[in-house]
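One protein chain is absent from this view; the other protein chains keep their places.
Up next, chain A:
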Amino acid sequence: MKELHTLSIDEVHDGLKSGEFTCTQLVQHFLNRIEKYNPKLNIYLSLNPHVLEEAALVDKEISEKGINRPLLGIPVAVKDNFLIPGMPTTASSHILEGFMPQYESTVTKKLKQAGAVILGKTNMDAFAHGSSTETSDYGPTLNPWNPEHLPGGSSGGSAAAIAAQLATVSIGSETAGSIRQPSAWCGTTGFKPTYGRVSRYGVVAMGSSLDSPGPIGRSVRDCALVTNVISGQDQYDATTSPKEVEEYTKDLGKDTLKGMKIALIKEYLLPDLRQDVKEAMLNAANKLRELGAVVDEVSLMDPKYAIGVYTVIQRSEVSSNLARYDGIRFGHERDRFNDENKRRIMLGTYTLSAGYYDAYYKKAQAVRTKIINELDKIFKNYDACIGLVSPGPALKVGASKNQPMFGEMEDVLVEQSSIAGLTSTGVPCGFVDGLPLGLQITCAQFNEAKALSIADCYQRNTNFQLFPNLEENL
């Protein structure tokens, strides 16, 4: 029998259905692993105190009605910026230490309605300000492949939870790369839905015009199953789309990419890319060709411009979104903001100030429109764009220290797709120095099914979705 922590959603359901194990046993198994490995990796910030009671209820439901909810009994780890009543929500910031939410995020509400069991809340960069999980006020999460390395971020805890097999699936959120980049560094599958596809209600806001919640899992299929549940228009989020939610698993399981035209973005093969990293990328392109897709090298605006646009827009929105943390109604006083939080508030305040707004914010919005138009042009001829998620494998712990632009540099290859609000799957595509690399497959807005289908075909025909041996590594 396979060990319980290695099972996919479908395998968990098979086991629960056949009575091979109970949800209580599954949850207890994860709790045991968390107890063993969490002190070393710092993945979970808090655990659900009622998780075993909830698992018992699931077992009762299965014995009475079988499995008739899409995520019934599936243990999920949730990034600590999603509000869940009964569990502290800190967004990894000391300013929210001990904050107990009064209401529930739409994403976790939908997960619960689908029968998922929430194991706990995962570490992240404080207020999602970073790509390393090192700006967390509760210490960095360590990479399960090599604890001397970072897991990436900001959803570092959620990606590491999957890599370390401390949950079946997890939930992250991405402003630019915060799902895909830690997934790449931890060797997991991460999926960023289109902006407006998944509700932001009850998610501690970072960059409101960019934030996209999404799943991280051990396979594209698991990510699709979760996306089926969390997507859709929400009466509590005016930016969610009324577009009908597709069945995201419908195009999975195919073994050919015939008819697919894929653009390999030339500019994403940065000049200073390591040779072995570049090779992994080119091998991935060849694999897609082998599977029947046409892959052309296509030129897009230099990604360096996206850094400027992203930095200005995100910092501006951050400066505004963090204004509510005044310690009057909830949380602690402002002196608990960390240095990275303060830097972002200051820069955003500056870019929105009278006399600078036109030079920074307005100009950034104009370039944002240009980036959207350029990508639109590519999607007229191509089904997807591909590139590496990150210019290299996971960096060492401490790498982000004294590097205020660390995140922006590490996320240079995913920022354009975030700025344009596109959908993108990140899948493992190789290893260098014993650390995983990630491939991004990006599609036009609301083409989730396609971005998942291409990634699924690639993933099932390669052998990069592996898991580290924690006993050896730690």
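Heads up, the rule we're going with is that a contact is a pair of C-beta atoms (placed from the backbone, for glycine too) under 8 Å apart; a residue touches a chain by one contact, two chains touch by 3 or more; residues count from 1.
The rule we apply is simple: contacts and distances are computed from a predicted model.
One chain of the complex is hidden; its UniProt record names it "Aspartyl/glutamyl-tRNA(Asn/Gln) amidotransferase subunit B", one of "Phosphoenolpyruvate-protein phosphotransferase", "Aspartyl/glutamyl-tRNA(Asn/Gln) amidotransferase subunit B", "ABC transporter permease" or "Pyruvate synthase subunit porC". Among the residues A:E54, A:E317 or A:E448, only A:E317 touches the chain that is left out of the figure. Within the set A:D59, A:D237, A:D251 or A:D276, the residue that contacts the chain not displayed is A:D237.
Within the set A:A205, A:L252 or A:A420, the residue that contacts the chain not displayed is A:A205.
Against the chain not shown here, chain A presents residues 81-83, 89, 91, 96, 99, 101-103, 105, 200-205, 207-209, 235-239, 316-317, 319-320, 322-326, 328-330, 349, 352-354, 357, 361.
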